[in-house]
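Only a single protein chain was left out; the remaining protein chains are all shown in position.
Going by the order they are written in, the chains are A, B and C; count residues from 1 in each one.
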Amino acid sequence: MDLNQIRSELARFAKDRDWDQFHSVRNLSLALVGEVGELAELLQWVDDKEMSYFLESGGRERLGKELSDVLLYLVRLADVADVNLSSAVIAKLEENSVKYPVEKSKGNSKKYDQLG
Amino acid sequence: MDLNQIRSELARFAKDRDWDQFHSVRNLSLALVGEVGELAELLQWVDDKEMSYFLESGGRERLGKELSDVLLYLVRLADVADVNLSSAVIAKLEENSVKYPVEKSKGNSKKYDQLG
Amino acid sequence: MDLNQIRSELARFAKDRDWDQFHSVRNLSLALVGEVGELAELLQWVDDKEMSYFLESGGRERLGKELSDVLLYLVRLADVADVNLSSAVIAKLEENSVKYPVEKSKGNSKKYDQLG
Partner (left out) sequence: MDLNQIRSELARFAKDRDWDQFHSVRNLSLALVGEVGELAELLQWVDDKEMSYFLESGGRERLGKELSDVLLYLVRLADVADVNLSSAVIAKLEENSVKYPVEKSKGNSKKYDQLG
């Protein structure tokens, strides 16, 4: 699945339903936060050591749904704000490999501005 | 940009840095929330009527960065949890078109369970 | 209502239900994110210019419920982490008045580290 395919699928979906009027940048940001909240709620009582069991007993499918909801709002938000998400992602991947050189960040989770 | 490409790029990135030890489902969920917080912070004082100006004067690029950060954690989280994100997205798009039939949801923003 | 009263009320509530086992710092953080998501969902389609009408037609009460849910998890989280929330709030209020001197921040929403 290509980011651009999802984008055009969602644009058509909104247009068919006359939803462009609701899809402002801030409306979609709050909608995205709402979906992230559902993701958090799904995982809130699942301790690290229970995660495998949770995923195998139905949790994986539910997690896939929540992640998709977040992704769909994210892609739609980018589209509405005229952000080229593919280009932005490529640029960010490059930025990250500069910020986190293998030799300095190997095996530690420090933020780039706290790397020695 | 394909979701699967991003996925394998991030898997390699983590492996090179020995970061798999940090990338549990819940750690990545909290990291995703952190990035969503940065997205919200970027937009918090930008009223609806100032959005175009904001986007045109540097905001679009910053927004692209924040959205990418969210997307990268989201894709990584899906991978670590063994969720096939592309399939989940396709299933969700279908689910949404059933939940929100054009004739019922045209021009209104009600949730599917409140459609008449 | 005093923060300390809420704290002890919630501690008793959890103890009576044998919920201390679920109330780890990270579990409660994710639960708090879940409630913030509900707050965002409540407001996601309410444009700035529709806010008064929304609040007056039932929205205020629903908003009060969502804000309470966030507050209750916040107070409980502080308690479980042995954070003295009242002291922390007082310290933060003082910190903010130093960070944002009236003469510099009057009428602008810039972050303290971007004040001239």
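Following the convention adopted for this analysis, a contact is a pair of C-beta atoms (placed from the backbone, for glycine too) under 8 Å apart; a residue touches a chain by one contact, two chains touch by 3 or more.
All figures in this text were calculated on a predicted structure; none of them were measured in a lab.
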{"item": "Visible chains that the absent chain touches, using the contact criterion stated earlier", "value": "A, B, C"}
{"item": "Subunit A residues touching the omitted chain (full complex)", "value": "26, 29-30, 33, 45, 47-48, 109"}
{"item": "Hidden partner interface residues of subunit B, rising order", "value": "22, 24, 27, 30-31, 33-38, 40-41, 43-45, 47"}
{"item": "Touching residues on subunit C - with respect to the absent chain", "value": "1-4, 6, 9, 13, 16-19, 21-22, 24-26, 29, 32-33, 36, 39-40, 43, 46, 48, 51, 55, 60, 63-65, 67-72, 74, 77-78, 81-93, 96-97, 100, 102, 105-107, 109"}
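Heads up, the rule we're going with is that only the chains that are shown with their structure count from here on.
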{"item": "Whole-Å gap separating subunit A and subunit C, where each centre is the average of the chain's CA atoms", "value": "24"}
{"item": "Subunit B: positions in contact with at least two other chains", "value": "26, 29, 33, 48, 109"}
